[in-house]
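Just one protein chain is left out here, and the rest sit where they should.
Moving on to chain A:
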Amino acid sequence: MRAPATWSMLALVQSLIVLLLALTFASATDPAANADSPGSPKTYRLRGAITANDILPDPAVLATTARVQVNGGEHTAFIQPDGAFSVDNLSLGHSLFEIASANYSFPKIHIHISLNEQGRAAIAARYVQPGADWSEDAPVLPYPLRIAATAKYDFYTPRQGFSIISMFSNPYMMMVGASLVAVFLLPKLQANIDPEILDEMNKKTKG
């Protein structure tokens, strides 16, 4: 049995810190962050929750179908029925945070765990766009993270039903239409032309 003081050391190793970082990085931190951990490197815990919105009214549906993934699978975590999650054993530095869900789309988040001047750990989380640089200028998200689904995937393409317009926009139908015009309308136009002009035109073409 270790002394209680040692417990707080372990507490640091296991879980951690992590604080509400407002835009200024000025953050309250877990006092345990100051303790040193012998042997193992310090690791940190990231907490957050998936919040309900119109797209995803009940985060409980994610409990058995989605996972939290950090750094493309280096760390994974399950999501509780109320949407809460915690990712353990993260190390200092930058990480990519994603929610891997089969049916819902979530924003990707850049997580930056750093130590401030007092040696306390702080987490800065920012939305990122795939393919874009990770800018430090983007607004920092409140901590613990609160993430909402951005879309529910619609996997299907509806079949186009019968439509008169699409039928007539078919090239074959247009060709048929043109033929009909040639057969029925042109003779009528010809009939309306003054016979004298017609003779003249015939002569011209013959000439």
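The definition used in the following text is that a residue touches a chain if its C-beta (ideal position, glycine included) is under 8 Å from a C-beta of that chain, and two chains touch if they have at least 3 such contacts; residues count from 1.
Just so we're on the same page, contacts and distances are computed from a predicted model.
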Checklist outcome for this item: The chain missing from this complex carries, among "ER membrane protein complex subunit 1", "4-nitrophenylphosphatase", "tRNA (adenine(58)-N(1))-methyltransferase non-catalytic subunit TRM6" or "Large ribosomal subunit protein mL44", the UniProt name "ER membrane protein complex subunit 1"
Checklist entry - Please identify, in ascending order, the residues of chain A that touch the omitted chain? => result 1-2, 7, 10-11, 13-15, 39-41, 43, 45, 60, 63-67, 69, 71-74, 76, 78-81, 86, 88-89, 91-96, 98, 100-103, 105, 110, 112, 114, 128-134, 136, 153-159
